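As you look at this complex, bear in mind that one protein chain is not there, while each of the others sits in place.
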Amino acid sequence: MDFTLSEERRMLVETAQRFLRDRYDMPTRHKAAAAPDGFDRALWADMAELGLIGALVPPEAGGFGGAGEDVALVFEQVGRGLVVEPFLASGVLGLWPLVRAGETALVEQVMAGETIAAFAHGEPDGRYGLAEVSTRAAEGDGWRITGAKAVVLNGDAADVLIVSARVSGDADAEDGLGLFLVEAAGPGVTRRGYGTVDGARAAEIVFDEAPARPLGEPGRGFALIEETMGRGVLALAAEAVGLMEVCKDTTLDYLRTRKQFGRPLGAFQALQHRMVEMVLEIEQARSAVMLAAGTFEADRLTRERNLAAAKHLTGRVGRMVAEEAIQLHGGIAMTWEYPLPHYAKRLVMLDHLLGDTDHHLERFIRLGREDAA
Amino acid sequence: MDFTLSEERRMLVETAQRFLRDRYDMPTRHKAAAAPDGFDRALWADMAELGLIGALVPPEAGGFGGAGEDVALVFEQVGRGLVVEPFLASGVLGLWPLVRAGETALVEQVMAGETIAAFAHGEPDGRYGLAEVSTRAAEGDGWRITGAKAVVLNGDAADVLIVSARVSGDADAEDGLGLFLVEAAGPGVTRRGYGTVDGARAAEIVFDEAPARPLGEPGRGFALIEETMGRGVLALAAEAVGLMEVCKDTTLDYLRTRKQFGRPLGAFQALQHRMVEMVLEIEQARSAVMLAAGTFEADRLTRERNLAAAKHLTGRVGRMVAEEAIQLHGGIAMTWEYPLPHYAKRLVMLDHLLGDTDHHLERFIRLGREDAA
Amino acid sequence: MELTYSPAEQAFRTEVRDWIRENLPPALAAKVRGGKRLSKADYELWHARLQTRNWLAWHWPVEHGGPGWTPVQKHIFDEEMIAAGAPRIIPFGVNMLGPVLIEFGTEAQKARWLPRILDGSDWWCQGYSEPGAGSDLASLRTRAVRQGDHYVVNGQKTWTTLGHHANMMFCLARTDPDAKPQEGISFLLIDMASPGIEVRPIVTLDGEHEVNEVWLTDVKVPAKNLVGEENRGWTCAKYLLGFERTGIAGVAFSKAALSHLKRVARERRKDGRPLAENPFFAARMARLEIDLMAMDIFNLRMIAAAAQGKSPGPEASLLKIKGTEVRQEASDLIRRALGPYAMPFLPEALDEGWNGEPVGPDYANTAATQYFNLRKTSIYGGSNEIQKNIYAKLALDL
Partner (left out) sequence: MELTYSPAEQAFRTEVRDWIRENLPPALAAKVRGGKRLSKADYELWHARLQTRNWLAWHWPVEHGGPGWTPVQKHIFDEEMIAAGAPRIIPFGVNMLGPVLIEFGTEAQKARWLPRILDGSDWWCQGYSEPGAGSDLASLRTRAVRQGDHYVVNGQKTWTTLGHHANMMFCLARTDPDAKPQEGISFLLIDMASPGIEVRPIVTLDGEHEVNEVWLTDVKVPAKNLVGEENRGWTCAKYLLGFERTGIAGVAFSKAALSHLKRVARERRKDGRPLAENPFFAARMARLEIDLMAMDIFNLRMIAAAAQGKSPGPEASLLKIKGTEVRQEASDLIRRALGPYAMPFLPEALDEGWNGEPVGPDYANTAATQYFNLRKTSIYGGSNEIQKNIYAKLALDL
């Protein structure tokens, strides 16, 4: 029983904190978000240089981390910094299938921040289901992919796309799926990029007989999809905790300093109690993320159940924290120039990525029945 | 658009209020609850004399009310008085099938408080389903009933039992049900009476070839079961509002008078806000009951949907009001001698009668689909 | 008790509905429904149309040109306007300043300003809120100093809705700094073209510009633009707060949102079935619908009481709280229903005349911004916390 960080991990956190404090203030962040790619490639390279992407990759694949705890630590800082660089898209969802497929060269480039990878999985008619894939892969003159993918995070700036596609089976079947590597600028790929509500970027991507290279055995890709999404879920849950911490701290500062009716807002008992309830729920969310991170290397059922619990709880608490932080601030939290609402927006919108709070509650229940069976 | 009461109904409410104020204080109520029948037959006769049972019956059946609004008004007072006399069991659930079957003589006796009727419908393996009936009725030498009924309200003190039984069809089928009249003290009826958590009484009843007389056409009884239960739902929802009002008033009195840290409890803003939230939800619950009462004579779908909404909402709000009233009082609300917890107990336990808050939410959803279809 | 509308009221509803159908340009209704940006001209057109029917100043007494509606008629009108997708009536002139002038204004003020409200000559904005004052109007810091026949005003106002469209502002300013906080305030009418006025946009969290800061530096205001007595401006402000507020619960908005939500939930799919059939989502929708059904009756109870001549009590605070909660919840569910397609946001799609291809369903673009934008409803107009304070004091005697 030990909740302290190892020396290496403490240094990793400090490195990230120092970089964000010194190099990543709110104007820098907004500027990066407004850039054509939706992030700053130079900053991304600097983050890579500091090892923040490598920390998401195990040593045997050339990184120096990659455990659940590493993912959670990095993403808590991503949340605290409201970072728009593609940690999730390229550093986790895009990178992990490459790691598992032993794509050493590509892994190195992505880890260095030189190549941007994106994970093209969700489809226009889908909704968080891991096997909801209608996009088809067929082998002839090499593998070719045809279909449409929706809301591909950083899909517009990506150099390589990791695409899920079906080689057999009905839509929704776990069997018959595969992951494929597609050149984003290659033939048969049409991308439409756009901004998202929370300041990030995504793309709709249509594949029309796009040449592709399988990652792993086509048709048996479900386990890797689940594993990759699981890493993403952990990352998002940890990011949510980081965002919550900032929302909490900002609100506390505001309550301590802002006066109304001649007293600091924080002197009003009703607001005090609501702050306590907020802090309590954040501690619960943090605990759920610790559990998910600490059992990330356990058996599949334990891992997936704890991930579902963490995503459910951070979604539930995240909405509460975002709404309460805005409400307790009042008008100023409705303005673009104040940092808080940007944190609140990201916190709420995380629930739209990789399964929302209801989806993961259902998943938790279903996994519980598998467990009992 | 008019939310005021007619002159007759205002008088009905005043009659009930006067009786409860003058004749039904808390010691009287506790004494009645502790009596072998679980209520006081003399008081019940007096209530009948005042017309409080007759108000639940339409004029054409010998009463002078019977509309949804009448039921709601009487039961709000039943709630305010924490009345243990069998208004629900005998005055609504037992009486209504007799009214519909044109059992003039029996209706008169029940309205007069001389005969106690009870509705034996739920079964040991059932859970709020209207058609969950395995008890069988068979015709040979007259009709005979065999089966078991659970938690029959006032079933131990009843003179006549209105029993739902199946003449055909699978358990759960709406077709094939009938309602039957059985003498409670007759052959083939075994009753085990007991007290309930909220100070009322109920019974487990086993029928073994008990002689029975059909009410309406055997096999086509579902509509009358639904209608009877609907009246009961309205009664319980209105009773809940009466209970909530007392919980609210008692808590407000306590907050205004009880001092802590040198100030009245009611001066603490966190408690003020919680009281406001409680009052707001009570107004919502009251509104839902008004809607159900005011549309009780409308088409089936409107009526049943609004009833489900009212039962759902009073269940949801009822729990909140009961828990908050106890919490805001503190220790004193945990004692038997203080009236509040008895109101709180009844308020919570109403959710276990005729379908709980989840059951009615599901029903509301299902009825909505029927409506759209 | 009678929950239905009288035949006369139903006929009124038909009359309103028919008139709107004939007079509201479909393109304008489509903009409102699609959450697109409305121009100043859009509002002015709709105001003018309503005024042709004498339905613009429907809060005003008959003797000043109001239609003399009952509270139930006002409620019906409000419901029909929202259900039809009509632009809202900009309230500052017609609903706020108008009644104040009618109650407190001089004959000269009434003669000058009321007609100009009705014919659209003036676009008014409201100068109440200040940075640092929040819901606490008594801590107002804008100063007005009498110098001869005018006041010199210095200070800063904020949250000035559509102030960039306005040519006039009614404004609270402190005229006696030594008086108790709520006293010594005066109610002034200020020409926005006066030297020393600067309007600065506030961009809100959804990236839109609707509210402003107004900076006042040595702004000269003619003394005849004082409404009511000097130092008694609080009386005017309070009068407005207590003024009958039809539609405070926003029931009509929530009803429109619920029916939109149902459509979205039928169209979007979860696990291969319509989202509306997913039990968790169905439960969320049903709870919302039940809350809304109850609030509808709660609201009608207040309207019926007003129709019987009872002045609106502190229950208005309860309705405001529940109304904003329900409306926010509806917007939350619409956002949720869209799943990943709540993420994309194309600000250009809000522009008039944009003809691009939407990303995802056509209603997806504004779902999340609408959710965030509606957070304001529990903050402004007296935050929900202030409403709870008011109700605890006035109604619960705590």
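Per-chain numbering from 1; labels A, B and C assigned in written order.
Following the convention adopted for this analysis, a residue touches a chain if its C-beta (ideal position, glycine included) is under 8 Å from a C-beta of that chain, and two chains touch if they have at least 3 such contacts.
Note that this is a predicted model, so its numbers are computed, not measured.
Displayed chains that the missing chain touches over the full complex: A, B, C (touch as defined at the top). Across the entire complex, the residue among B:R41, B:R100, B:R136 or B:H352 in touch with the chain not shown is B:H352. Across A:M1, A:A105 or A:A373, the residue that sits in touch with the chain not pictured is A:M1.
Considering the complete assembly, chain B touches the hidden chain via residues 122, 124-125, 127-129, 150-151, 171-172, 192, 194-198, 200, 202, 204, 258-262, 270-271, 319, 323, 326-327, 330-331, 333-337, 341-342, 344-345, 348-349, 351-353, 356, 358-359, 361-362. Mapped onto chain C, contacts with the missing chain fall at residues 279-280, 283.
For chain A, the residues in touch with the chain missing from this view are 1-5, 69, 252, 255-256, 264, 266-267, 269, 271-273, 275-277, 279-280, 283-285, 287-288, 290-291, 293-295, 306, 309, 312-313, 361, 364-365, 368.
One rule holds for everything that comes next: only the chains that are shown with their structure count from here on.
When each chain is reduced to the average of its Cα atoms, A sits farthest from chain B.
A straight line joining the Cα centres of chain A and chain B is 51 Å long. Between the CA-based centres of chain A and chain C the separation comes to 38 Å, rounded to the whole angstrom. The residues of chain C that reach two or more other chains are 385, 388, listed in rising order. Shared interface positions of chain B, i.e. residues touching 2 or more other chains, are given as 269, 272-273.
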